[in-house]
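Note that this complex is displayed minus one protein chain, with the remaining chains in position.
All chains are identified by letter, namely A, B, C, D and E, in their written order; residue positions are counted from 1 within each chain.
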Amino acid sequence: MANLKKTLGLAAAIAALTALPAFAQDAKLSGADTAWMMTSSLLVLFMTLPGLALFYGGLVRTKNMLSVLMQCSIITGVVMIVWVVYGYSLAFGSGNAIYGGFEKAFLAGITPDTLSGTIPEYVFIVFQMTFAVITPALIVGSFAERMKFSALTLFSILWVTFVYFPIAHMVWGGGYLGAQGAKDFAGGTVVHINAGVAGLVGALVLGPRLGFGKENMAPHSMTLTMVGASILWVGWFGFNAGSELAADGIAGLAMINTFVATAAALVSWCAVEGMARGKASMLGAASGMVAGLVAITPACGFVGPMGAVVLGLIVSPICYFFVTTVKSKFGYDDSLDVFGVHGIGGIVGAILTGVFCAPSLGGTGYGDGVTMAHQIYVQIEAVVITIVWCGVISFILYKIVDMILGLRVDADSEREGLDISQHGEAAYHS
Amino acid sequence: MANLKKTLGLAAAIAALTALPAFAQDAKLSGADTAWMMTSSLLVLFMTLPGLALFYGGLVRTKNMLSVLMQCSIITGVVMIVWVVYGYSLAFGSGNAIYGGFEKAFLAGITPDTLSGTIPEYVFIVFQMTFAVITPALIVGSFAERMKFSALTLFSILWVTFVYFPIAHMVWGGGYLGAQGAKDFAGGTVVHINAGVAGLVGALVLGPRLGFGKENMAPHSMTLTMVGASILWVGWFGFNAGSELAADGIAGLAMINTFVATAAALVSWCAVEGMARGKASMLGAASGMVAGLVAITPACGFVGPMGAVVLGLIVSPICYFFVTTVKSKFGYDDSLDVFGVHGIGGIVGAILTGVFCAPSLGGTGYGDGVTMAHQIYVQIEAVVITIVWCGVISFILYKIVDMILGLRVDADSEREGLDISQHGEAAYHS
Amino acid sequence: MANLKKTLGLAAAIAALTALPAFAQDAKLSGADTAWMMTSSLLVLFMTLPGLALFYGGLVRTKNMLSVLMQCSIITGVVMIVWVVYGYSLAFGSGNAIYGGFEKAFLAGITPDTLSGTIPEYVFIVFQMTFAVITPALIVGSFAERMKFSALTLFSILWVTFVYFPIAHMVWGGGYLGAQGAKDFAGGTVVHINAGVAGLVGALVLGPRLGFGKENMAPHSMTLTMVGASILWVGWFGFNAGSELAADGIAGLAMINTFVATAAALVSWCAVEGMARGKASMLGAASGMVAGLVAITPACGFVGPMGAVVLGLIVSPICYFFVTTVKSKFGYDDSLDVFGVHGIGGIVGAILTGVFCAPSLGGTGYGDGVTMAHQIYVQIEAVVITIVWCGVISFILYKIVDMILGLRVDADSEREGLDISQHGEAAYHS
Amino acid sequence: MKLIIAAIKPFKLEEVREALTSIGVRGMMVTEIKGFGSQSGHTEIYRGAEYAVNFVPKVKLEIVVADGLADQVVDTIQKTAKTDKIGDGKIFVLDVAQAVRVRTGELNDDAL
Amino acid sequence: MKLIIAAIKPFKLEEVREALTSIGVRGMMVTEIKGFGSQSGHTEIYRGAEYAVNFVPKVKLEIVVADGLADQVVDTIQKTAKTDKIGDGKIFVLDVAQAVRVRTGELNDDAL
Partner (left out) sequence: MKLIIAAIKPFKLEEVREALTSIGVRGMMVTEIKGFGSQSGHTEIYRGAEYAVNFVPKVKLEIVVADGLADQVVDTIQKTAKTDKIGDGKIFVLDVAQAVRVRTGELNDDAL
């Protein structure tokens, strides 16, 4: 996606819809790219179900386990339907600088023979669909253990419609931010900062969990969290190397960077913990993995492997500082640190992308006449626009949902746990 | 597989074995198709181990967990051996309208250079092998928590030999049903209806579990069931998009349909539950996923994405009605609802394939001169033949195994649990 | 890798670095091979995290669960960094017969356009990197439940530097063993014998766990072990079929062999257990899977599917004999049978590769003028060199680490469990 | 008041609870325990290591009742939990000096 | 000495433990139990099969104290565990004949 040639090619394709024959001449299906992109698409689904669901689920208490799994599942279900009904069109239709319009609603005019670059457009659609799914799923970590299931479902539909689709359009669909030259190879801004900010707003609007800071809220299964983090890593190659939309050398670059930045962030989180408290924990290692994955996401096709290692080494201490010191300072209850890891990690990655893509640092370089300073400026601009857009609209959407359905379960239901109170079942029996 | 051109190409290839040079001229290995089909093959193994094993295992009580995992494992082991020894030959040898004969027993005459269409024949063999494995593994859900391990092993070998291989030959191997024009893209009939019917017969022959309807038989780990369902979904892209045997636009179509039909079925199961009892459960969402996957299986290469959504929306309420109302009405103990989900979901999918492949509904259309009514007729014919063939022969095989080894463990072993009594170990310790 | 043409091609490529243009003419990127190798690389990561981590983790007691997960995680992190810093260069640089030198340290001179055969060199690097990661991770099973985390980390870095990289260079990087004609398609020697021997030495140096042979040390979750074994199987297709470095007929051969040898070993372990103690266990089936996977690793691109079945049938009884009878005879505490399964399985596989690659047994044949006897001789030579090199150096490294940090935790920490004492957290809460 | 402690087979729990409810018992505490007795355990083997599991899963009930009800409770448990197979369990009766309901502070028989 | 057995709501455990520590209690045994009483359970449905879960999760404390401390312990538990909602729990007091500290062999009040 971040492959500008391809993005432009796509934009051109859209523009050329009225002049289809000319376009059809150029494009030819590549079986290899198709094979890779089908694999990438299923990998990103794998990230959400069961990857993210387990990563988050392991971190909550037993009584709320199923609620997390269910939230990830229902988001997957409804967002996919929304995507083919109007989401794809809003994000990737021609439209204006902010919204893509409804010309491709219900996937009108697309057949198995329609291409998007070198792959079937259906494959491009599903690949993008998995991104639209995982982004709202990431948010659930911030208000875990207290949100109503019905409210979550409604919020997710509204949120992708008014936050995700426009931002995706602005960055990838031919809209404002892409045109500014912001570099975001695989969705650091669109996915991670976006989810992180929406999560922070959610945590503030809903307020802390009952007993927060007093009761023991230790993860019910660190094992599942580790499995989830590992699956996220494995699936993330679809996310990052898949964002090249082809099986080529840049995809290979994105892949090696996704390996080594994550490895470095894992190690540096362990190192920081080791220094700060004498022991490296599994939760630390898992958090480091995710922080590294988040940070390399915007950068993975632009920086060199050594830049990726440094990026990974840097991001963990910063996120560590946020989830330990900053959060407890401000006292908000971002249950599973969506903001601290995805938001902060995404911001660090977005800005450092502007640094490490310098050829002198092993990167693939800047656009014609663009300096590092200018690139960093553009990166920050994209970050700020995302934060503001996402923060304001998410806040409004939470309030609307609160008025319609109520965001939060009552105290007794929260004490009993969401599994019983919201879903009428328990995660484990003997 | 259901790709008729390819199936015919394959049949031709088989027929042309005596005229190999002519065939060899046309065929050329496609690296892209090979890459995708290798990926697809391992995805279908992933569906069985650990996907299906966890989906089923999570649903039984702790004391029977390992028995389910072991049943899935041993079936995987023995059916793979049977497959390369004679199964592939029986299913895909030239033979007659019902059986393929023994010409390719022990994979005679096949080398790394032998092609099947555009991929190495070895890859075609393993892809088909994974289907032969998962089908009997699906059955174990119906008589879970009471069947002897030795009996299960023997039954599985007999069942693939006398039920699966002939039906696979009839549908895909150049036999009777394929010739009738029945549309089954990825195995709705061969895999799901087949397994569902064999499961129902098994549940009836073995009788209900001790304490059925009285004791609490709640799933020991809904978490594992959710993980299993998610893995099934991820792996199913190998199953469905892999059945195109190529990385092309139709594979892309099969993939998008496998995404959206499943999403729709997940949502509609939750919606039905929400209306019926006020709460949507994780088991419901997982069941919806599987029902959607089953239903789209025969249709995935023939219908459009909107048809797939509708198909998904329809199948869940029907399966829900079966696993809640019908089953309790008749009082049989299909422990994990193999018939209610795979059997019924498969039948719904097979028949609706005849409907939604209509071009007016976004489908890829019918054969020359075939009307929707005729196609539906042919679909029903294939369903009925499968039900009768599978039902009768499965019944006989259960009885034979019962005479030789006894199908069911004694009451004390059942109370103690199959893990200790059949395998001498326990799933969990501290 | 074991594909000699390719290995030579690679060696040639390295040699030709000064004559790059000539080389560049021949080489052309294959999208299909790239797609398959990217998939293979992520599959091998999947084997380690979470596959191997769960396989091992399930086998330890609850109180040591996280320590196993952490050991696998930290090895993944540090070895990846070491690999791009100097490991790849030591293993695959031109160098001498034993070491590859530092010319490619920090991946100097490699860009997204650099090819290795038909794939981007970056992809080759990550594929090989995943092998370098899983090998030391395999070792941790032997001294599980008693090793210090800091000692493990240091040992792993030293071990890959002084044992793994040289042996990888000798076999695959243009060094001594490859030149002798030893056949090792996917790493039976480099990975499995190597890890098995290092594990045995570790178990001997650290001594048995407190309470070994007296207390109940039953696996805390056979479920997780089964999941781990299944993931290993699924990921192993990347390991084995990926070692062809291309999506072609030999990759297909490696794949079918990896299916059927594993199936056969699974069945034969169950059969042996069934005969020896009347019951087949899940741990037996999982052990059989891994033994089969290990044994087919060196052979998978050289033998026919029927040879693979026989190889699988043979390996399980031999490993079974080691983990039950031999181990208890000698009384060493190889906690999770790294030597008994990986070491012995690897040796059996390496030697039988020399047998079953005979064309008369369905194999792809020997080099010009090489007899079966000579091939077996060469195979044994490679095994012995690996055992001696690895055994001696590993022993020295354990002793060095013991002097610097101490290898083993104190008795109270061991009783309390490594999760609390080394990592300050517990795997499960309610 | 009496405290009645009973170890029974797990699958009998529901039946016993219902029988007790029907004779007027209004509360109890239930714990999953490992029982050791004449009913023998089983052997598990993990890769050659043999573990004798000497304990069998049981459920322990603890019920406090007014003195007058004690005999009937013992009797009901004994009759309902019985399967005539070894390992059916035991019932023990102890004296209780005082009982308090946390919610209200009510004492003794009123607290039950 | 007295054995004080209390069934309380799980989320009250920490608070009660702290309150008891502050009045001089130096040890206890804590067990997760399933409680049955007037507080009703809930219903779970799994694919049409309905299971009435009649038990609610509780925590059981067992504390042995010198006779003189017993009343204060009962009182403290009652006050601290109370939420005024049904299901707050019960406290029972039994007589203990003897106490021994394993490590030292000390007896009775010295063992506590």
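Basically, a residue touches a chain if its C-beta (ideal position, glycine included) is under 8 Å from a C-beta of that chain, and two chains touch if they have at least 3 such contacts.
Owing to the predicted nature of the structure, the values given are computational and were not obtained by experimental measurement.
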item: Touch partners, limited to displayed chains, of the chain removed from view; value: A, C, D, E
item: Option touching the unshown chain, where E:19, E:53, E:66 or E:99 are the choices; value: E:99
item: Hidden-chain contact residue, picked from the options D:54, D:72 or D:108; value: D:54
item: Touch list for subunit C against the chain that is not drawn; value: 211, 214-216, 415, 420, 424-426
item: Sites on subunit E contacted by the missing partner chain, in the whole complex; value: 1, 3, 17, 26-31, 62, 64, 94-103, 105, 111-112
item: Contacts of subunit D with the absent chain, listed as residue ranges; value: 2, 5-8, 31, 33-38, 54-55, 58, 60, 74, 77-78, 81-95
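Assume only the chains that are shown with their structure count from here on.
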item: Which of C-D and A-E has more C-beta contact pairs; value: C-D
item: Same or different contact residues where subunit C meets its copy subunit B, judged by the half mark; value: different
item: Most distant chain from subunit B, judged by the mean position of its C-alpha atoms; value: E
item: Centre-to-centre distance between subunit D and subunit C (centres being mean Cα positions), rounded to whole Å; value: 52
item: Whole-Å gap separating subunit A and subunit B, where each centre is the average of the chain's CA atoms; value: 34
item: Whole-Å separation of chain centres (CA-atom averages), subunit D against subunit E; value: 17
item: Overlap residues in subunit D, where contacts from two or more other chains coincide; value: 44-46, 53
item: Two or more partner chains touched - positions in subunit C; value: 30-32, 35-36, 39, 216, 218-219, 277, 281, 283, 430
